[in-house]
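All protein chains but one are shown in place.
By letter and in written order, the chains are A, B and C; residue numbering begins at 1 in each of them.
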Amino acid sequence: MEAEAQYRSQVKAVWRATIIIGIVTVFEVSLALSHFFFFYEHPKLVINVFMTLATLLKAFYIIAEFMHLQYEKRTLIITLGLPLVFLTWLIVVMLVEGKFAFSLLH
Amino acid sequence: MQLLLIALAIILVYVVIAHVGKAVELISLIKDEKQRREDSSRTQAFWFAASGVFLGLFIGITIFTEWHKFLTVPASEHGKWIQSLIVVSLVITGVVFVITNFLLFYFAWKYRYRKNRKALYYPENNKLEFIWTIVPTVTFIILIVMGVEKWFKVFSDAPTDAVQIEITGKQFAWHVRYGGPDNELGPRDFTLVNSSNELGVKWTDKSSRDDIIDDDDIVLPVNTPILINIGALDVIHSVYLPDFRLMMDAVPGVPTKFWFRPTITTEKMREIKNDPDFDYELACNQLCGTGHWNMRRVVKIVTEEEYKKWLSEQDSYFETNILAQN
Amino acid sequence: MAEEIIEQEQEQVAQHFSLPDTNNEEGGEHSFLGASFGKSMMWLFLLSDAFTFTGLLLGYGAIRVKSEWWPDPNLVFNSMPFLHGKDVPLGFVTIMTTILILSSVFIVRAVQEGHRMNRKGVAIWLIWGIIGGLAFLGCQAWEWSHLIHSGMRPFYNVYYAGADGQTLKLAAAEIANHPASPGPSMFAGSFFGITGFHGLHVTIGVILNTVALIQTLLGTYHKRGHYEMVEKFGLYWHFVDLVWVFVFLFFYLI
Partner (left out) sequence: MTTDTIPGQFSMAHTAHHHKQTFLTKYIFSTDHKTIAKQFLLTGMFWAMVGGLFSVLFRIQLAWPDATFPLLETLFGHWFEGGRLSTEAYYGLVTMHGTIMVFFVLTAGMSGTYSNFLIPLQIGARDMASPMVNAISYWLFFIASVVMLASLFLPTGMASAGWTIYPPLSVLPQASPGSGMGMSLWLCSMVFFIASQIMGGLNYISTVLNLRTKGMTMFRMPLTVWALFFTAIIGLLSFPVLFASVVLLIFDRGLHTSFYLSDLYVGGQALSYSGGNPILFQHLFWFLGHPEVYIAVMPAMGIVSEILSVNSRKPVFGYHMMVYSLLGIVVMSILVWAHHMFVSGMNPFLGSVFMLFSMLIAVPSSIKVFNWLTTIWRGNIQMTPAALFCLGFVSMFISGGLTGIWMGNATIDIQIHDTYFIIAHFHLVMGVAAFFGMFAGVYHWFPKFYGRFMNETLGYVHFIITFVGAYLIFWPMHYLGMSGVPRRYYSFHEFRAFAEYDNMNILITTASIVVFFTQFIFVINFFWSIYKGRKMKTMNPWEANSLEWTTPINVNDIHGNWPGDLPTVYRWSYDFSKFEDEERDFIPQTEPLSQREIELGNNH
């Protein structure tokens, strides 16, 4: 019956992750709407940062729980995680370049 | 018919070569395998070493005969910095090039196959590997530091008194606009382009009224900072002035710029080069279509007095072309 | 000393022989990733697909950063089907997100049932997952057609900046007077381009899940002894969900 218990705990973990993702989504949307309704005159930067972090949290739960990655072998996690360094660098470069083009134009 | 004959001749040559190869192989097979390997290794090591000597001579001789062509006199301030970096790199890489290539050919000759000899089992030496990790790293870091310092100097902000000009690329020519007496370029809008206003200058803006647009040689003063505002109308071009070591892409939609300080007038350069017809040339260096090779403009570097005189003789494009026509 | 080394070596050799073989039918070195080659191939594919989507999203990001002004998504995505004229900012897209996440959860459940070799359970959850996917596609189709009806095209954007920076919308009658897009045209271009590319992925995912469903119903996987195929297609489906989370952030929230 050990398998059965494991199954139950896994199912529970998935629903838990679902609820967390749901709450985070509600949090994000309410942040966006609160800016829209109450702080429209103010810059959105801080809220954007919080929403990005919330999305990363969601992404973490999708990858770790739904895609089952946190239960996989460590090497697989590392193999998939390390290339994200390249992505990060690409993102940084592109956004800096976009800003630079902005500064040239205005 | 002629074509057929040529084709036949070529094929015949190849067939002969192939048969010779086959025959040589058959002859060599008579020998003992190891002896055969030793003989052919000697022959090939000889030819390889000979080709190394030939190439060494070729490279050595051409470097000396072509020296004046590839290390030309830089005609700008930052050109000299680049030149000095090139000399440093040339020395470092030259030494490494000679040593490593020599060792390669020498080892290939010295350690060619002999049937009675055994190679040395030498799989690792951490100390050695450590040395040739560290030494290149340190060398490169020195080069990087030298390069970065100059790089930021080249791309620093132009002095405020820099002469403003604008070079705009289009297929397949350059438009040049000078700031005019107020040394300020008026704004542009690509939707305003038409046959009488090929750059789309906004004439409503005051600063554009005195701008000079001239299709003749580009005239610029010596020893004065010059800020080139670069743009393009249709595709990416690249402003390239080899003598000034100046290159910057002209990108439609994204204005770029480059400032430099020319140090040698055209007249003086003619003396230096001992070539009375010499001219500085502006070329396009980014593939921009079928006329890419054809975008030539002459740049004239003159003394400051001559430049002032030239400037005073120029008319505002707005007054002579736009006002006069309407 | 020598004996120790011999022992060590023998142990090492013995270890090579006793390693469990997960993939190579004839037993080989242990799997580096701890997953069958099929699953590692799917993971690696998803990794490379993540690079594709990052490239696309950066195309959008770099342009948005470069632009002086961008329409406020709260004012653009504020319609709901069956609620004409009502202003519900971000309402519909939140529903879409929920649908896609739930559909992802259903597929996880299918995978878990697969581990228990529960054929019926797998089939039921797969059906739910497919329904979720189709519902999402339907929602996207509605949103697209709504935007297209209001005059949006990949190269034409009806939302433009008002005098003090607020988002205004061009009325349908005025469009003819504006041959060039009044607002940043890339607002529409990147939206259609990237959600379209994502939608293509969703479509492929639905097809894959349908294939898995048919195979499950036919009992192919049961005969095979494992439901790994469901797991692999499931990974793909979660990835689609993952991408949507970011699309949601970048196009609707920020």
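By definition in this document, a contact is a pair of C-beta atoms (placed from the backbone, for glycine too) under 8 Å apart; a residue touches a chain by one contact, two chains touch by 3 or more.
All values derive from a computational prediction rather than experimental measurement.
K.L.:
Where does the absent chain make contact, in terms of the chains shown?
P.N.:
Looking at the complete complex, the unshown chain comes into contact with A, B, C.
K.L.:
In the complete assembly, which of B:163, B:176 or B:254 touches the absent chain?
P.N.:
Considering all chains, including the one not shown, the answer is B:254.
K.L.:
Using the document's contact rule, name the residues of subunit C that touch the chain not shown here.
P.N.:
Interface with the chain not displayed, on the subunit C side: 2, 5-6, 9, 13, 16-17, 22-29, 31-33, 36-38, 40-41, 44-45, 47-56, 58-59, 62-63, 66-67, 154-155, 179-181, 184-186, 188-190, 192-193, 197.
K.L.:
Using the touch rule from the top, list residues of subunit A that touch the missing partner.
P.N.:
83, 86, 89-90, 93-94, 96-98, 100-101, 104
K.L.:
Which residues does subunit B use to touch the chain missing from this display?
P.N.:
Contact residues on subunit B toward the absent chain are 2-3, 6, 10, 14, 17-18, 20-22, 24-25, 28-29, 37, 40-41, 43-45, 47-48, 51-52, 54-55, 58-59, 62, 66, 69-72, 78-79, 81-82, 85-86, 89, 92-93, 96-97, 100-101, 103-105, 107-108, 111-114, 117-125, 128-129, 132-133, 136-137, 140-141, 143-144, 147-148, 150-152, 154-155, 170-171, 190-191, 193, 200, 230, 233-236, 238, 240, 242-243, 245-249, 251-254, 256, 277-279, 281, 283-294, 296.
FYI, only the chains that are shown with their structure count from here on.
K.L.:
Taking chains as nodes and touches as edges, what kind of graph is this: line, ring, star, complete or other?
P.N.:
Line.
K.L.:
With chain centres taken as the means of their Cα atoms, state the distance from subunit A to subunit C in Å.
P.N.:
It comes to 13 Å between the two C-alpha centres.
K.L.:
Which residues does subunit A have that touch at least 2 chains other than itself?
P.N.:
Answer for subunit A, listing residues that touch two or more other chains: 101, 105.
K.L.:
What residues in subunit C touch two or more of the other chains?
P.N.:
None at all.
K.L.:
Taking the touch rule as given, give the residues of subunit A at its contact with subunit C in the complex, in rising order.
P.N.:
Touching subunit C: residues 3, 7, 10-11, 14-15, 18, 21-22, 25, 28-29, 31-33, 36, 44, 48, 51-52, 55, 58-59, 62-63, 65-68, 72-73, 75-76, 79-80, 83, 87, 90-91, 94-95, 97-99, 101-102, 105-106 of subunit A.
K.L.:
Which part of subunit A faces subunit B closely enough to touch in the complex?
P.N.:
101, 104-105
K.L.:
Which residues of subunit C touch subunit A in their complex?
P.N.:
Residue positions touching the partner: 32-35, 40, 43, 47, 50-51, 54-55, 58, 61-68, 72-74, 89-90, 94, 97-98, 101-102, 104-105, 107-109, 111-112, 115-116, 235, 238-239, 241-242, 245-246, 248-249, 252-254.
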